[in-house]
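Read through the structure below, which is laid out as structure tokens, and then see the notes.
Only one protein chain is missing; all other protein chains are in place.
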Amino acid sequence: MSETAVIIETIVKAVVVLSVVAGMGAFATWIERKVLAFMQRRLGPMHVGPYGVLQLAADGIKLFTKEDIIPQNALKPIFVLAPIVAATSAFVAMAAIPYFPEFTVFGYTVHPIVSDINVALLYVMGVASVGIYGPLLAGMSSANKWSLLGAARAVVQILSFEVVSGLSVLAPIMMIGSLSLIDINDFQSGGVTNWLLWKQPLAFLLFAIAGFAETNRSPFDTIEFEAEIVSGFATEYSGMRWGLFFVGEYANMITIAVLVSIIFMGGYNPIWFIPGAIVMLLKVSFWIFLFLWVRAAWPHVRPDQLMWVCWKVLMPLALVNILITGIVLV
Amino acid sequence: MTVKNFKTLFENRYFIEDSGAFIVEKSNILDALHVIKNRDNYTLLLDMTAVDYLKKDSSKARFAVIYILRHSDFSQILMLKVYLDATLTLPSVTSLFKSANWAEREIWDQYGIQFQNHPNLKRILNHKEFIGHPLCKDYPITQGQLCTKTDDLMDEMTPLLKSKGYENFEDLMFLNLGPAHPASHGTIRNFVALEGETIVSTVSEIGYLHRGFEKSCENHTYNQIIPYTDRLNYCSAILNNIAFAHTVEGMLGVEIPQRAQYIRVIIGELSRAIDHLVCLAAMLVDMGALTNYWYLYNPRESVYTLLSKLTGARLTNSYMRIGGVSRDFYEGFEEDLRYSLKDIQKGVGDTLKLIAHNRIFHDRTQNVGIIKKDEALNRGITGPNLRACGIAYDLRVAKPYYGYDTFDFNIPIGSTGDVYDRMMVRFEEIEQSIYIIKQAMKRIPKGDIMLNNHSIALPSKQSVYTSIEGVMNQFKLIYEGVKVPSKEYYDAIEGANGELGFFIVSDGSGTPYKVKVRPPCFYAMSALPSMIEGGMIADAVLSLGSLNIIAGELDR
Partner (left out) sequence: MADIVFAILAIFALVGAFGMISFHSPIHSALSFIVTILALAGIFALLSAPFLFAVQIIVYAGAIMVLMLFIIMFLNVRESNFPKEPNKFISMFFGSILLLPVNIFIVRAFLKMPEKSMEIVEDGFGNIGSLSMELFTRWLLPFEAISILLLVALVGAVVLARKEES
């Protein structure tokens, strides 16, 4: 294949991933409102379109047409940059994720991955960790104490839980011997019993918990929790700038859902008669639903309790898990 | 009277007024309170207020300050009164009762009486730029003032931090939690100094919702005041109505008909239940447990539907009248009530299922915002907040009214006095209230709902339209109000937040000479700094929520 063809293919894939994930993210907001509403004995959005589906469009119009406010004392360039960083890093991280098994259209084999890097997992986690600049820069530049508190919480929480997610995922990697997500997926082919979930239950749990914390979901949504720090780093943001944070957050949520599905739950290997693509969709949907379910069910923790859990419980457990895996492997 | 020690020690140095208040000299007040508190066990300073006798009988002195205390058996109260000389000064009693701190500030603010050795005598309800003292009888009610400057509160914060050993404040971050903060549930300002996210010290500023309730009362007839009382604790408006009507009826020396008493018990307990629902729902939202909000608010909605059918209003019901209640139950009320109670029980049950065994909930609430027994009493905290500390004080049991002694119910108490206890006490009180309502509905007698006394209750429409006496009674009562004999009187009921008392001075006319509410929130709020210092912002939010501060009642 010529170089130009590769470039064109990559650009097409990137655009597809971007638009599909952005669309899914927007749709997820509607799903979130509906699911939460039904769990909370209310109806959720009902007035715009059938069952409120068009609420998405209404929200979009609102976000785009809202007055764009930049506080007087804010550091303007950084204030403007922060939401862009948050959204971009969330989407760039998706470049190395294989979503579906490869398929053939008109005799042309398509690999549904923007770029097959052999350290894909490291790449995804690395780029996602760059996303921390979003909240951090927003909080620093807003000239608002609530934003500052939110930024401090964001940095402490996300950096700490990156340690847990990194260490927890190390044990499965040791078993597989590759950082490529495609290799990880292929390692688990051959049915539900081959899922890494059964071989690495502790790593799975730790990674899932860290995923909740890194995506700032309840019960770990301390970063912008209204009752305590108003809106955290996003206090001074309005309109589409705020919307970009929101989109980034949902994209991160989808990334984590996809990662858990691929690393621990068999990825896109077909189960019985269900094709791999559908299996993958179902798994990701399940994880998104789980995020919402947990949000509806639990109160959230205090930042210092969160740190306690992270450094004194989860991290030692992750280390022990690595040790045990190492001993077993040797 | 169990003030033996006081009587023996202060022989010839006190005398008793008609109102039952003990009069002591200004120079003796500290000693007298010391003896009364420590020897005679009147350990709870309920309220302090002043009276301006300018337009009544200022022969003895123009101002008097009144201390209302409650005995540690909680059934007896004692009023101590001091007439002031022209210097308008009085020794502060904050060293004996911490609850006197804010009470004295309020008296200084409203009457201009100075308290010597008070730690921080500044205005509390009115704005710091305000000139004059609004509750003085020579301050015209129409004289508004425009105040614009905000208070940076550093005059309180700086000495507080110095006393904690902070010399320069460069490492501290000062933050305003409120007046417009999502968790302040109203407009309350807590100015905190933070070290990281740990609260080093706190200063509260209240009065954002001060609308001169007490001054307004002095210019309205007794029945006209009832709608004003709705706006005190607006989460349980009817309990405020009851407290006020109950006090005035006590001054008149009348007892309302049995059926009216039962109605007051039923609707009052229902109000208590929804007040607790609001407090718990808001608190759980502050904790991020969003779902519980709807579980607890939906039943409240069904109670509001019921109340709007019964009283014509959802929030500010004005259901009580001096001498009874305004309307009898409508047809089908019992069915609606049963449905609402079931709703409440379902909401409470579902919420408890979600949180009762939830580790996160326990970690967030247990051993957070602790207030100890003695401290709570000293601060004048009452109601669920006091019961959470382990003191079983409930006026419904300590000094039963409306036949509460004939109902079978328990008072839940806590053990540590933390946020968890305060929440659980409220959960259990909702259950107990429902239990009381069910008993009362079984026993409620038929009969009148208003006193049959034409100087208190409005005549029936029939007699107004057909007889001259009826017209005149209606006219006199509307224009002049219920004539209450000249008295100084304090009475209280168990409000949703604690002892909700009214101290009323009457002069024989249809308008009270002075009305002072004893708002339970006011004293609970003054304890907040001691609860949240050393904790996190997140804890402060929960502590504030668990005290159930209602700004309408706090600021009046």
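Each chain gets a letter, A and B, in the order it is written, and its residues are counted from 1.
Throughout what follows, a contact is a pair of C-beta atoms (placed from the backbone, for glycine too) under 8 Å apart; a residue touches a chain by one contact, two chains touch by 3 or more.
Source: prediction; values computed, not measured.
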Could you list, sorted by label, every displayed chain in contact with the chain left out?
-> A
Candidates A:74, A:90, A:148 or A:254 - the one touching the absent chain | A:148
Consider the whole complex, including the chain that is not shown, and state which of A:114, A:127 or A:279 touches that chain.
-> A:127
Return the single residue from A:37, A:63, A:80 or A:119 that touches the missing chain.
-> A:119
Just one of A:18, A:75, A:281 or A:294 touches the chain that is missing; which is it?
-> A:75
Only one of A:14, A:70 or A:159 touches the unshown chain, namely A:159
Positions on subunit A contacted by the hidden chain, ascending = 3, 7, 75, 78, 81, 117-119, 122-123, 125-127, 129-130, 132-133, 136-137, 139-141, 148, 151-152, 155, 159, 162, 179
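The definition used in the following text is that only the chains that are shown with their structure count from here on.
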Mind checking the centre-to-centre distance between subunit A and subunit B? Centres are C-alpha means, answer in whole Å.
-> 49
Which residues of subunit B touch subunit A in the complex?
-> 173, 175, 181-183, 197, 284-291, 293-295, 298, 354-355, 358, 360-361, 363-364, 536-539, 541
Which residues, counting only subunit A, touch subunit B once they are in their complex?
-> 36, 39-42, 145, 149, 218-219, 221-222, 225-230, 295-305
